[in-house]
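All protein chains but one are shown at their positions in the complex.
By letter and in written order, the chains are A, B and C; residue numbering begins at 1 in each of them.
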Amino acid sequence: MAERACKNDCMVGEKKMKLELTNAEQWIKLFTSKLDENVSTLNELDTAIGDGDHGTNMERGAKAVKEALDKQTPADLSALFKTTAFAMIQKVGGASGPLYGTAFLDMSKAAKDEADLAKLVQVGADGIKRRGQSDVKMKTMIDVWQPVADDLSAGPLTADQVDQALQSTKGMVATKGRASYLEEKSVGHLDPGSQSSAYLFDSLIEALGEK
Amino acid sequence: MAERACKNDCMVGEKKMKLELTNAEQWIKLFTSKLDENVSTLNELDTAIGDGDHGTNMERGAKAVKEALDKQTPADLSALFKTTAFAMIQKVGGASGPLYGTAFLDMSKAAKDEADLAKLVQVGADGIKRRGQSDVKMKTMIDVWQPVADDLSAGPLTADQVDQALQSTKGMVATKGRASYLEEKSVGHLDPGSQSSAYLFDSLIEALGEK
Amino acid sequence: MKKIINEVENIVPEMISGLVRVNHELVKQIPNTTAVVRNDDDFADSQQVGIVSGGGSGHEPLHAGFVGDGMLSAAVAGEIFTSPTPDQIYEAIKAVDHGQGVLLIVKNYSGDVMNFDMAKEMAEADDIKVKSIVVDDDISVENSEFTQGKRGVAGTVLVEKIIGAAARAGKSLDELEQLGKTVIENTKTIGIALHAATVPAVGHPGFELKDDEIEFGIGIHNERGYSIEKISKSKQLAADLVNKITKDFAKKDGKFAVLVNGMGATPLMEQFIFANDVLDQLKKQNIEVGFSKVGNMVTSLDMQGLSLTIMKVDDDWIKWLKEPVKTIAW
Partner (left out) sequence: MKKIINEVENIVPEMISGLVRVNHELVKQIPNTTAVVRNDDDFADSQQVGIVSGGGSGHEPLHAGFVGDGMLSAAVAGEIFTSPTPDQIYEAIKAVDHGQGVLLIVKNYSGDVMNFDMAKEMAEADDIKVKSIVVDDDISVENSEFTQGKRGVAGTVLVEKIIGAAARAGKSLDELEQLGKTVIENTKTIGIALHAATVPAVGHPGFELKDDEIEFGIGIHNERGYSIEKISKSKQLAADLVNKITKDFAKKDGKFAVLVNGMGATPLMEQFIFANDVLDQLKKQNIEVGFSKVGNMVTSLDMQGLSLTIMKVDDDWIKWLKEPVKTIAW
């Protein structure tokens, strides 16, 4: 697995922290780089309890997001999230495409009159739940998104909190997504979508820390 | 490879030797046993330069010959050869079925008014040549049948002569049968049909020796 | 991994290009998509409900091989083992709607269900009537309303055949939706693997089985099954699978359809031997077979193995299963 850029001591955001466009751009860029660097990690996690393509899927999305952002610099937060959402929806496919796509699309809509980071992430988490007909404790990316949304609304987010959320998926029995076909045999493995979501929020921490 | 039952010192037949029914029955029975015992030897030879089934093909023939002979004891030499021929034709398939079948069918016809062993074997060899559109030096069973026919007409046949004929196929380039597709690469391997024919004539030597 | 391919990321577009070029009299490609649509005049002139299916690639001939008169109107190919994206499905829906609406045939995977749902929402915004049915025939997975439920596997092709023929016969969108749901409820499949598939981007088989092992209950994306056993004779395998499936049917009267489906690397020879044993087993159980089929229909790349599908059918369904079609692969 990739080295974490910041450890326990690293945290971001004040309560009610506003997300600025420059941070957010940095956030998405760092996320796409982490996806690029960790294709095989994600594929391997998905090989254990899914169909082995989560890394490849997200890599396709990362490439599309980068290309879209290179083509046109987004005017505001809403535009940035919309571009990200469309690239994910149109290029990722599989389960993660519509899930990340819906999360960012809903965040794009919300960002039109809301810039509070914690609230935006909660909107994204809700989008995933709606699209995936799922909730926490089903061993999906929601088990990273929801704790992160909670942590952000309670105070600054730490890499440790992200990691804790990610690690919590290991002990869960999957009841949604492909891993659910394995029933009890899904226990003992990290959920791949939670790992990519951990990269997303690690990137957020880095982007805000570098400000 | 199976042990040869008799070595250089072992020989059979006087010049112009008559083949008796009891010897011939013994001959065919020994032949079918040798085929049964050497299925994998023949398959392996055929794997090297053919399609790997000569042992399995001949085993099917051996079984059919035995069953046919068990069902009805042949009245004379001609009937024995005919039964052998029909079993081979109907059960072996591939190249060796029609070849052994034609050899025995022609020998059956000839045996109606000819019992000279050397002449009968020559009739068989000619049948193979006709059916296979082939001749000596093409790395086929003819390279055992023809030398054996010659040796028999010159005097008693020895296991050494049979073996010499068989070994001579090793250096040949195949120009008929599947091995011909290998062209020069067929050199260095024994021809499988020549090996089964060597079993045939080894059996003949044993059958006459045991008289 | 030895495969006859070029760059891994071009596998799907190149495959679709090959399929369309070779079969240009039957199908055409929607530009800039990997969606394949019927290319015949009969369809252009018809007033039938459009039938669209699709899903991840790697299951060929499913789905593009079943586009044509009497089966699918269009098929959308995703990346290998990955649902296609909503924009592509949306293009296919638009291309086949003749005002009578469009039925989507979706295999039950979260990715497929979500992407087809998003496409449906997009098409509905264009005032196209869209319904969808979700195939979940793989009874090796326990069903539960709290989970994703059973997977959609080889039975999908029988659903596509019946729905395709019924749509050609002029059934309405609502009728087809209802028919599809009933057909799916009556369709049950179990698969076995002798060797896992190698996803090209991964480069090695999805799981390992020993030289004498076989896995029961695998899915078509290398999903692991419910047990690993020593391989037995075809007769025994047939008995095991037939028993497991027929136990799942409440009633054994009436007629049944049977599909023996090869997973990609298992020769037809073995499929026919297995089918012979399946028919023997069904005869023993006094189960009447009204339709049967054998072949590589819903594959899993180069997986070695096969699946058995049994469907309880009525006489109309048999007629629809038997009707001739003009497709690449039925």
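Throughout what follows, a contact is a pair of C-beta atoms (placed from the backbone, for glycine too) under 8 Å apart; a residue touches a chain by one contact, two chains touch by 3 or more.
All values reported here derive from a predicted model rather than from experimental measurement.
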{"item": "In the full complex, displayed partners of the excluded chain", "value": "B, C"}
{"item": "Among C:14, C:42, C:142 or C:248, the residue in touch with the chain that has been omitted", "value": "C:14"}
{"item": "Residue touching the undisplayed chain, where the options are C:30, C:228 or C:279", "value": "C:279"}
{"item": "Hidden partner interface residues of subunit B, rising order", "value": "43, 47, 51-53, 56-57, 60, 89-99, 101-102, 131-132, 175-178, 180-183, 185"}
{"item": "Absent chain, residues of subunit C that touch it", "value": "2-7, 11, 14-19, 21-22, 25, 57-58, 60-61, 65, 194-195, 211-212, 214, 231, 233-235, 237, 260, 264-277, 279, 292-296, 299, 301-302, 304, 306, 322, 324, 326, 329"}
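By definition in this document, only the chains that are shown with their structure count from here on.
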{"item": "Chain contact topology (line, ring, star, complete or other)", "value": "other"}
{"item": "Chain whose mean Cα position lies farthest from subunit C", "value": "B"}
{"item": "Separation of mean Cα positions, subunit B and subunit A [Å, integer]", "value": "76"}
{"item": "Distance between the centres, which are taken as Cα means, of subunit C and subunit B, whole angstrom", "value": "54"}
{"item": "Between subunit C and subunit A, distance of the C-alpha-averaged centres to the nearest whole Å", "value": "32"}
